[in-house]
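What you see is the complex with one protein chain gone and the rest in place.
On to chain A.
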Amino acid sequence: MTDVAISVRDVVRDYRRPRTSLTKPGSVVHALRGVSFDVARGQRFGIVGESGCGKSTLLRIIAGLDQPTSGSVQVGGVEISRLPERRLRFLRAQLQLVFQDPMGSLDPRMRVRDIIAEPLVAQGHRDNISRVHELLDAVGLQPEAADRFPHQFSGGQRQRISIARALAPDPRILVADEPVSALDVSVRAQVLNLLDELVQRLSLTLVFVSHDLSVVRHVCDTVAVMSRGEIVEMGPIGDVYDTPAHPYSRQLVAAAPRLQAALAGRTAAVLAAETLAARALSSNASSRNAVSRNAADSDPKPTPPTPEQTTPPPKDAP
């Protein structure tokens, strides 16, 4: 199985809430309840779900920044879920992250040059300035940007810096956590196109997390829909988008703001009417969901997706 970049098996992550009583332990939150999937080399894998569904926890575990309570995670065939942080150096060279908040993910007291060179310095490289200029060029920024501080850039530019930093150690896998959610709609498409182009040019494997299905559709070929710590549906993006099988996916599709439409120059009135229609649709979906949730009480598993829409990972994988 050499063409599998990331393999996630039955990953469970429980958090214990801080105790509220002296005698009783704090209650347990199940952030992830047995998540399994494979990402093939070169695949563009999207993960969608509402906030709090566990997608960021999943990302942190894949990136080796958090440990699963149980289950296994392999990146490039190496098990990472039990390794201490100091033994993850191979992972840092292979897998890099782009974060959501373009302000918060760049140290305000460091120059862009030092920010971008950070993964290089951490891996023992010296004299990185030419590499920094090369990276700035790759993300469409001027070389002069290297000497400035993050607050001197706009949100979109800062996200480009963040992407340049992620690409610095020449990783094979790029993990993006809601990289455009904090950006203006007008800048979103530019940053998405940049990501798209870089993933293509450097033949990277992409894991892209978003709450916005239309954004995922823009860059990904496969999508997993997450709800309450589980993957409820998984398949090629077109299929899930056009004929969502799970009620939750339907709700997501209905509620997704229409980026394409907005970019196509629809007027505010048209968009407003569409939003109203979408809202009506989604409230229908949520009442349907309520019914199915009642039905699911007797059966704790979510509605099984149709076979052709899922790529169930083999349970007996080596």
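Keep this in mind: a residue touches a chain if its C-beta (ideal position, glycine included) is under 8 Å from a C-beta of that chain, and two chains touch if they have at least 3 such contacts; residues count from 1.
The rule is simple: contacts and distances are computed from a predicted model.
**Student:** Unshown chain, UniProt name, "Mono/diheme cytochrome c family protein", "hydrogenase (acceptor)", "ABC transporter permease" or "Fe-S cluster assembly protein SufD"?
**Tutor:** "ABC transporter permease"
**Student:** Which of these, A:5, A:31, A:75 or A:97, touches the one chain of the complex that we don't see?
**Tutor:** Considering the complete complex, A:97 is the one touching the chain left out.
**Student:** Please identify which residue in A:61, A:112, A:132 or A:182 touches the non-displayed chain.
**Tutor:** A:182
**Student:** Contact with the hidden chain only, please: which chain A residues?
**Tutor:** Against the left-out chain, chain A lists 63, 65, 85-86, 88-89, 92-93, 96-97, 99-101, 103-110, 118-119, 122-123, 151, 153-155, 162, 165, 169, 182-184.
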